[in-house]
Structures are given as structure tokens and as C-alpha cells.
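What you see is the complex with one protein chain gone and the rest in place.
Letters A, B and C mark the chains in the order given here, with residues in each chain numbered from 1 onward.
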Amino acid sequence: MDPLRILDVDGRLLGPSPLPPEEIRRLFAVLLTVRAYDHKASALQRQGRLATYAQFEGQEAAQVGSAAALRPDDWMVATYRDAAAMWMQGYPWDNLLLGRMGDERGGAPPAGVNVLPPSITVGAHMIHAVGLGWAEQMRGTDRIAITYFGDGATSEGDFHEAMNFAGVYRTPTVFVCQNNGWAISMSRDRQTASETIAQKGIAYGIPGTLVDGNDLLAVFAATRDAVARARRGEGATLIEALTQRMGPHTTADDAGRYREERSLEDWRRRDPLDRVRRHLQASGSWSEDWEHEVVTAAAAEIEAAVGRAEDLAPFGAGAAFDRMFARPTAVLEAQRAELLGEGKAGS
Amino acid sequence: MDPLRILDVDGRLLGPSPLPPEEIRRLFAVLLTVRAYDHKASALQRQGRLATYAQFEGQEAAQVGSAAALRPDDWMVATYRDAAAMWMQGYPWDNLLLGRMGDERGGAPPAGVNVLPPSITVGAHMIHAVGLGWAEQMRGTDRIAITYFGDGATSEGDFHEAMNFAGVYRTPTVFVCQNNGWAISMSRDRQTASETIAQKGIAYGIPGTLVDGNDLLAVFAATRDAVARARRGEGATLIEALTQRMGPHTTADDAGRYREERSLEDWRRRDPLDRVRRHLQASGSWSEDWEHEVVTAAAAEIEAAVGRAEDLAPFGAGAAFDRMFARPTAVLEAQRAELLGEGKAGS
Amino acid sequence: MTEMNMAHALNDALAVALADDDRVVMLGEDVGLTGGVFRVTDGLQERFGASRVIDTPVAESGIVGAAFGMAIAGMRPVAEIQFLGFSYPGYDQIVSHVGRIRNRSNHRFTAPLVIRMPFGGGIGAAEHHSESSEAIYAHTPGIKVVAPGTPAAAKGLLLAAIEDPDPVIFLEPIRVYRAIKEDVPAGRYLLPLGVAEVVRPGTDVTLVAYGAMLRDAGRAAEALATDGVSAEVIDLRTLSPLDADTIVTSAVKTGRVVAISEGHRTAGIASEVAAIVQERALYSLLAPVARVTGWDTIVPLKRTERHHIPSVDRIVAAVRRTLGD
Partner (left out) sequence: MTEMNMAHALNDALAVALADDDRVVMLGEDVGLTGGVFRVTDGLQERFGASRVIDTPVAESGIVGAAFGMAIAGMRPVAEIQFLGFSYPGYDQIVSHVGRIRNRSNHRFTAPLVIRMPFGGGIGAAEHHSESSEAIYAHTPGIKVVAPGTPAAAKGLLLAAIEDPDPVIFLEPIRVYRAIKEDVPAGRYLLPLGVAEVVRPGTDVTLVAYGAMLRDAGRAAEALATDGVSAEVIDLRTLSPLDADTIVTSAVKTGRVVAISEGHRTAGIASEVAAIVQERALYSLLAPVARVTGWDTIVPLKRTERHHIPSVDRIVAAVRRTLGD
């Protein structure tokens, strides 16, 4: 299988563009914005203002290209590394940051945003997207569900069960695997003896597509087709986006222990932003000023979100008891009272 | 994919036989024997002398043909429906019967028999075969491990993890899926949208083979090749044996609720014993007297095993406490004393 | 009111829920065509269609995970796991996801689903089919755990579980399914979750039980009554959250408590009952709270299973010990 590629590393179209020029320009601005966020979040982590953070540098096209193919009301179920995709689907920076600051309100995007909080455990969340899409099918809407996961996640049993259910019930689910080469220190070739991840679809009667994950247009085209198929009621698709995580696994990881720095050189040449910039440059629709403007505006927006998130007063001591059920049970109320010193055990 | 077939329903060879005539004759005797067991066990269950029993009628060739390809010291990890394969690998009738009578000693075959007690849960046991074979690999033996499972079991996440580990570590594992068309009331075509189960191997870099599971010789040939591959250190193979369970799921099941009786007509013509009998008849190496002799001897042997199993005095009241650890813990000893009325709580 | 056994009462409850609320769907292994291994869902697929009563592949994690997704999207799924012992492959979905989404999203997303599971032994079934590990789910935050002991309670609690805005694990005592009949109210009938019931008043000792053990607690109370011992029997009904007030009120009154559970002893439901009673009623206790439970062993197979499940004799003997006899 050769991966689908539309934009080569020099920014040249290898075939008809799936997107009009203005839209490519808009998505380049998005790429710049999400990279600005990624850098900002890493910086905040270094300053101790965020807990562990999982960078997505290198994977921007895979996330932005795929999310660009969605309708605003579609469901999204993604991971700790998918802030770019989530943001595109309406999940505010504020929430993403709050989550990383260790505040449960990070998991609560505004009403109408159908994006679940990022999955921290690996593997379990894909079947949730199957269930969400299935429910929409039952209710007769044409809403679909997209789920993001890594190469490592494909080893979990839950990947298998999710794909199998999606195949059997032809649920409107788009499975996007960002194969970034690594699951922490485990390289892709030792994660599974399957030649590609895309071919795993065969085991479920689900078409698998291999795309250059650093090619915004290829990722968009593949996802657009998968979304259209799902919306038409024809079932799920598995997309493998070949990419590379340029940073460590998280800010707590030392990638030097398992990855040679020079193995990244080739990937740097394939940077997902550079090739879109070259493409825009070639058609004269890019300028340094414009890029600067976009980045500055994004930085300001993100900065404002950081401010809001940091200013949000933490929950009170007893708040956890309120988050368990629609109404706290008597057991929880008694424990809250104990915590707050109002109750006396053994009385 | 066309299933491998060597012996057609009329008992004619479609290619060279993988087994010499005497061996085919011997295995026909085995087929007769295991069918005699299956019928006897069903009868015992009806008399209330066994608990629920899972018949394997129709699947004899799949089990006998594959187990015939093993060395006596190879590991076997099979299910509640695989008594025939287990018996061939040395698991005594006594133990199989004891298990069905609800006695833990059923799970203890004699020393030297490398067959685990039958797996009652669906799916979890395949990875055990991976671990067993892996351990043999580590110790430098050329012992392999075979595991049996059904079409339904391929939907469990553990099937996926087992196949993936076997692929990654090239463990000496032979995966034998008896696709008998059903998982209780769920037909194979609704279990997975994959066209075949054999093709699921592609997802793990493991070769998949589809065989006529009612063809003793085809099953033998496919398993022989898979075992040889595993023994040579070349890794695992997935074999899908197409067959049909002719009885209900278990003696507690009413197959009439989900399967049309006439859907079995075609399968009756493909009976795994009939075609071997026809083959032997054609070469003049079968007689009614001989078959009668074999069945009578088998019946006597099984009857004797039933007697021994039924005569075995049940465990005493406190025995469960002895089976938990090499030596019972103080907690267990206290509980045993309580059960036996020697201890007084609250004293 | 009709006389029903528990399997029938549960079937009735499911039919009511499916008829009353479009959002209710059922899914599980063999729930449709065959009506489930215990026939609890008998006839429901025929009546409500294969898209409301869904036969699934053999994949417990998938069943729970898909139901969870459906619930978030606004459905009211009722998932069936064939036996409690087969819920373990779906354990991560239950503990890590079903019980957490409300907390994780600060109420923005919720998972109002019910996971039904037959539980307990006593029918000489194969290994894994006689589990009574409800304590592990009671220990899990974010999930309610319900275990009825009688047909009417089964119906009222199941309908309440389906209407509850949060996830509920609903445990059905296997050996009670067809063992007892009683009058069950027709139509929509609700019993509150989290509320235990004094099913037999008494003055000398409190027997705390649930599920299949409720019947044996009642039998023990009968036996004790003929000897002049008045036992109060409490049906817990909900194992999480436990109705501590009902237990403690009774303990204060009788001064003696026997906590009965078919589950393993260590860190089990009976341990929790004992911990609560000594915590809140120590100075009323005339004897230690006795635990009559399954042992810390695997449930033995048919031939010796009877030594594992608490018997009426063991309950009576425990009562006698607390009475100092």
C-alpha cells in the first residue's frame, strides 16, 4: 500500500486539490494556531503551570486535515494528544488548559460541542465513538462520530471490539489512527507485525486507507470520503495517517533513551506546515506579515485562555462529592460532612 | 479464499493424501471413539449424571485432524467443546467427565500431559497458549502450543491481543478456530463483518489458512504445516476450520429458537465420519464388523471411565481451602475452622 | 397485580421500559432470538424489533463500551452481561469510563445506562458462572449497585434503575429467577434506589441480607422464631450506596447483627456492614457483628458448592453465637 499523497514536500499538488485555495489558506492559519498552542502549553508546563503535557508537534496536519472534514455537530472522541483536532471541533482552549492544570471543568466543553473530554487511558475510547454513532443512527440523524487514537492503541483488545462492532452494525464511525511511529518507547514495527495499520480493517470488513499524515490535503480528502460514507449509512472507515511525533511522548519523557535524534531529520523535511506554506507561497497567497499576524492573534487568544483558566478559582474541598451523581447519595453527603469537619464518626 | 479440501464428501482424494492408509484407518477409529464419547456424555447429561454438556458432533474431524499433527509433549489450550482434541493429546476421559460432574479433579490430567483444563470463559485462553509457547522458546525447546477456539471467541479483545503478541514475538503457536457457524444463537455472519476468519491473520502478520473443517485430511495437512512452521521458529499460524455444530450449543440450549432444522441437511451430507468411512470402503479397508468392534471397545472404555469418575468420593467440606495456594493462608485456615464448626467467631 | 416469578417480573419491567421510552434499547449476547440464557428477555425482540433488542457479538467490553457511548448520546441502554463472571472483560469500561464520565466532564456528559447481570451460585453451574463479586462494583465510585431478592422488588428496582440519571449495575440472583412467585404491580412501578427494607420485624437480632440470601435469611428467621428468637430481616436491595440508617436503626434496636453475603469475605459487603454498625452503634452492640459469607476461595464446582454458599444452618449458628448460646 502506498500512502495517499496530494501535496508533496515542496508544496506541489500531485493531483487536483480537494479544497479551494481560500480554504487551504484558512487551514494554514489553523495549523499555525495549533502549533502556537502546542508551544505555549509546553512552555507553561516547563514553568510548572501545567501538569504533564503531551505535545503533538509534527501531527498538526493529521489532526487539522481530518477535523476539517467534519460538521460542527459531529461527535469526536480523542486522546490526550489531540488538542488540535478537539479545538477545531469546538473544544475551547480554556477547557484544554484546565484539564492539563488538573481541574475537572476542563472536561466540560460548552453545550452543543459534541466532543468528549480527552481519553487518558489508551484504547477504551474508540468503542465510545461506535456507541455514539450507533445512537445517532437509531435516532435517524446523519451525525457521525470520529475517533482518534495512536499506533499503540491498536494493540489493545478494545480497538478490536470497537472495529468489530462498527463492522457488524455498519455504524457511522471514522477511525483515525495517527501512526506517529511510537508508543512511548515502543516503535511501531515492534507494536504489531502487521505491515500497515490500515490493513487491519480487513479483519472487520472495514475499508482501510493509508495516507501521508503530514499532508493536510491527503488527510482531508481521505477523511472527507470516510465521513461521507458514514453519513450515507455505508459504515465505518479506518484511516492510518503516517506521521511522526517530533517531541518526546510527554513533557515527562526522555525520548533520547529510545529514539536517535537524527532519525527525525527526514521528518523535519516533511514538516506538515512547511509544505502548505510553500504551496501558498507558490500561488502568491502567503506573506510573512500575514503569518505573523495570524500567529500574534493566536498567541493573544491563547494567552487570554490561559489567564481565564488560571484565574478560575479551584473547586472547594467538598466539590468531588457533587460530581459523582446527579444528586449526591446519603453516603457521599456523610463523607462530605466528615471531610468538612461537620460530622463525627463513632458518635 | 477457497477452503483447502483433500477428501471430498464421497471419500475421494482430491490430491495426494498427507497420511498413509493405516494412519487414516487409525484416525477413523479415533473419530468413532470420540463420537461415542459425545453421545455417551449427552446421554449421561439427560440422566442427570453430568451437568450441562457441550456436544461437538459435526466437529470431530476438525479436532481429531488437528490434534493428530501434534507431538505428545506439545501444549494444548482448548475449550469446553474440545473434548476430542484434548483426549487425543492425553487428557483422560475420567478427567473430562469429572469436570462435567462438577469436580475440580477433572482439571488435573496426569503428569506429562501438557493440556490445560478446558476454558469455560470465551476468549481469554488463547493468550495462554502464546505464553506457554513463548516460554518453551525461551528455554530452547521446540515444543509448540496449540489453542482451540470458536468463531464467537474471535470477537473478544483477548483474541486480538493473543494474535498480536504471537505476531510480534513469533511465538510457536497454532491458532485453530473451529468456525461451527454459531456462537450460541449468533450466526457467524453477524459475529463479524470479516468475510472469513482466516483473513484476520493479516492484521497481525500471521498467515491464515481456510480449511474444510469436516475433512480430516485437510485439517491434518494444514495443522501439520502450521506445527512445522512453529517448530522451526517461524511463528504462528491461524487456521479456520469451516464446520458446523450439529447439536444445540449445550444440553441447556434450544437451537430451534435460532436455527432452522433444514439448514443442517447439507451439513449432514458432509458428515466428517461418513466421508472417511467411504474412503476406507473404497480401498477395502473397512468392514462393518471392524467398526462395530471399535465402537464397542470405545464404549467399554468410556463406561469404565464413567464408573471411576462416579465412584470417586467427592472432596470433603474443607477441601476448597486447600486448593487456593501451595499452603493455605491463616485466613483460609480460620475460615475452614469456622466452616467445620471448630471455630467460634466473636470469641 | 399478577403473580410472577422474578424472571417474569424482570421481563415485564423491560417490556414496560421499552414501551414507554423510545430511548430504551437492550443489547447483549443472545438477548434477542433466544431471549437470553435465563429467558429474561423472552419475546422482547419479537415485540420491539431487532433494533431495540440487539443481539451482539461475544465481546463484553464492546457491549459495555457501546452502551456507554449510546447513553452519552441520549439513549437509555440496558446492557446484559450473560453472567457476572463474564463482566470482567468489560471491567475497565465499567470502572474507568461508565463510572467516571460525569466526574470527568463535571456533569456535561452523563451515562444513564443499566448493566444487568445474573449473579450467585446454587445451581451447580460451570466455573465462572456462580460469581458473587458484587463488592468490587460496590467499591467502585460513580456506579450504583442494585441486587433485588424478590420478584416485585426486581421489577420496581429495575425500572428505577433504567430511569436513574446515572449508571446502575443490576444484579439478578440466578437461583431466585424461578424459585419464588409473588404479586407484582402492573405497569410502571418504581422502588427507590438506595433504600433498604425491613422485610420482617424483630427484636433480638438483625439479619442483613440481599439477593438470593434474602430467602435464606427469612428461613433462618422462621427457624429461630420456633425457638423463640425474634429476628429482624433487612433486605439491602441497593449495595451501593448502602442504606446505613436502616441498618444502624435496627442494630441499635436489637443489639445484634448478622451480615449475610454470598460473596467472598475479605473486603466484602458483609465487612462493610460490620464496619458501619460498629462505627455508628458500637455502644448498642451486645455481641460482635457476625459475618456469614462465601469463603475467600473460588466457588467450588457442583459437587461441593453447597459448602461455600451460606446455608440456613450457618446463619442460624451465627445468630446463636451472637446470642452467646
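In the analysis below, a contact is a pair of C-beta atoms (placed from the backbone, for glycine too) under 8 Å apart; a residue touches a chain by one contact, two chains touch by 3 or more.
Only a predicted model underlies this, so the values are computations on that prediction, with no experimental measurement involved.
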Discussion item. Using the document's definition of touch, tell me which of B:P3, B:P18 or B:P109 contacts the absent chain.
Written reply: B:P109
Discussion item. From the list C:V24, C:I115 or C:A138, pick the residue that touches the absent chain.
Written reply: C:A138
Worksheet item: Among A:Q89, A:N164 or A:Q191, which residue is in touch with the absent chain?
Response: A:Q191
Worksheet, complete the sentence: Missing-chain contact, candidates A:L13, A:A51 or A:A326, resolves to A:A51
Response to the item:
Against the hidden chain, chain B presents residues 75, 77, 104-105, 107-109, 111, 116-117, 121, 124-125, 127-136, 138-139, 145, 157-158, 161-162, 164-165, 168, 320, 323-326, 329-332, 334, 345-347
Fill in: Interface residues of chain C (partner: the chain not displayed)
61, 85, 88-89, 91-92, 95-96, 99-100, 103-104, 127-128, 133, 135-136, 138-142, 240-242, 263-264, 266-272, 274-275, 277-280, 282, 285, 287-291, 295-298
Fill in: Residues of chain A in contact with the chain not shown
51-52, 80, 99, 101-104, 120-124, 152-153, 155-158, 183-186, 190-192, 252-254, 257-258, 314-315, 317-321, 323-324, 331-332, 335, 339, 341, 344-346
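FYI, only the chains that are shown with their structure count from here on.
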Discussion item. With centres defined as the mean C-alpha position, give me the chain A-chain C separation in Å.
Written reply: 40
Worksheet entry | Whole-Å gap between the CA centroids of chain A and chain B | 44
Fill in: Separation of mean Cα positions, chain C and chain B [Å, integer]
35
Worksheet item: Which parts of chain A, given as residue numbers and ranges, touch two or more other chains?
Response: 157-158, 161, 164, 168
Practice prompt. Indicate the residues of chain C shared as contacts by at least two other chains.
Written response: 56-57, 59, 61-62, 89
